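The complex is shown incomplete by one protein chain, all other protein chains being positioned as in the whole.
Presenting subunit A:
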């Protein structure tokens, strides 16, 4: 049994979709699962992104609060 048949057997009638749209949904799930298994799905953020996020969080988010706390609290 291929992936699509397996998904159809597993999910048929169990989604909120009507029969016409369920087929499309199952095809999409099969494609995405295949891409994920092959490592071809859209990748997440990388290390550089995470460093930038941490830097912005601290410099623009936390430090101004600390500065105001020191100045006015």
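The rule is simple: a residue touches a chain if its C-beta (ideal position, glycine included) is under 8 Å from a C-beta of that chain, and two chains touch if they have at least 3 such contacts; residues count from 1.
Basically, contacts and distances are computed from a predicted model.
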Choices "Gx transporter family protein", "Succinate dehydrogenase hydrophobic membrane anchor subunit", "TIGR02185 family protein" or "Cytosine/uracil/thiamine/allantoin permease" - which one is the UniProt name of the chain not shown: "Cytosine/uracil/thiamine/allantoin permease"
Touch list for subunit A against the chain that is not drawn: 7, 10-11, 14-18, 21, 24-25, 28-29, 31-33, 35-36, 40-45, 49, 53, 56-57, 60-62, 64-65, 68-69, 71-73
